[in-house]
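Have a look at the structure below, then the notes.
A single protein chain has been omitted from the complex, and every remaining protein chain is retained in its original position.
So, chain A:
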Amino acid sequence: MYHFLVRRILGALVILLIITAVTFFLFFAIPRDPARLACGKICPPETLELVRHNMGIDEPVFLQYWHWLAGIFAGREFTYGHCDAPCLGYSFVNQEPIFDAIVDRFPTTLSLTIGAAVVFLLFGVGTGMIAAARRGRAADKIASSASLVGASMQIYFVGVLATWVLVDRLRVLERPAYHDFTADPFAWAGGLLLPWLVLSIIFTANYTRMTRSSMVEQLSEDYVRTARAKGMSSRTVFLRFAWRGAMGPIITIFGVDLGTLLGGAIITEQTFSLHGIGELSIKAVVNQDLPMLLGVVLVSAAAIVVFNIVVDAAYAVIDPRVRLS
């Protein structure tokens, strides 16, 4: 396990290095000049030159990348001030260090992700299990059709509709907003309840379908038949045998989904005006804010890579045939 982790983490670092480098060079392939944008409408050549220098984009690209990398470990000095390590650069658009901006936004995204994940995992897997246990019967048919409908929903549509009905008209839910968890957990949960539910709809539907099909497949496996043939109760057969086998694919997808969501649920954040990583990344693209873009790309990529490792480790725990080497 130890060797596995070391190897995978080293691998992950290489991947992150490649991803940020590619982002960096791709950005410079775009024939637009961020200094021009920053400089404003009337911009004499010498001012532009100065802005370029201050932003650090008058140097060769690979040198810039090097500075960016070094900054993560050593911090950086800008004309605008000092940027402590880990320094992911400075946003000239937002006038703040990237790291601070991300630290500021991350709790919102994390809260949104965790809450939604709990909801869709519980409901999705739960419904899928019930459907599998009652396959072919009414409960299964209802669950299957409902999940088909759910899977074809669009977040922005459901989100706007739900806000209008539940918040504006019926007033049963609070208007979505982020409140600090440590200050007031109830306000935190209240403000995120609607986004959690809406974001969960599509996921719940997918997890229902996935769990059902995975369980049905396992239930026809030989070893499950053996378990029944030796007198295990149908409950034991279902939970201890079939579910054990069905878990693998679900965990894989769950890891991917968590990683993706932590990189920012862009549409959900936009729909509910939440200020998370997703919003940050949209702004970074719109403003051509390279340092910010790099920052959010790094966060998203890191989240996905980390959950990949977690999933693989979980696999080894579930299935003794999987060897971590």
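One rule holds in what follows: a contact is a pair of C-beta atoms (placed from the backbone, for glycine too) under 8 Å apart; a residue touches a chain by one contact, two chains touch by 3 or more; residues count from 1.
Just so we're on the same page, contacts and distances are computed from a predicted model.
**Q** For the chain that is missing from this picture, which UniProt protein name fits: "L-serine deaminase", "Cytochrome c", "Iron-regulated ABC transporter ATPase subunit SufC" or "Peptide/nickel transport system ATP-binding protein"?
**A** "Peptide/nickel transport system ATP-binding protein"
**Q** Quick one: say which of A:Phe92, A:Phe120, A:Trp196 or A:Phe241 touches the chain that got left out.
**A** A:Phe241
**Q** Of A:Ala227, A:Leu261, A:Ile277 or A:Met292, which sits in contact with the chain we cannot see?
**A** A:Ala227
**Q** For chain A, enumerate the residues touching the unshown chain of the complex.
**A** 136-137, 221-223, 225-234, 241, 244-245, 318-321
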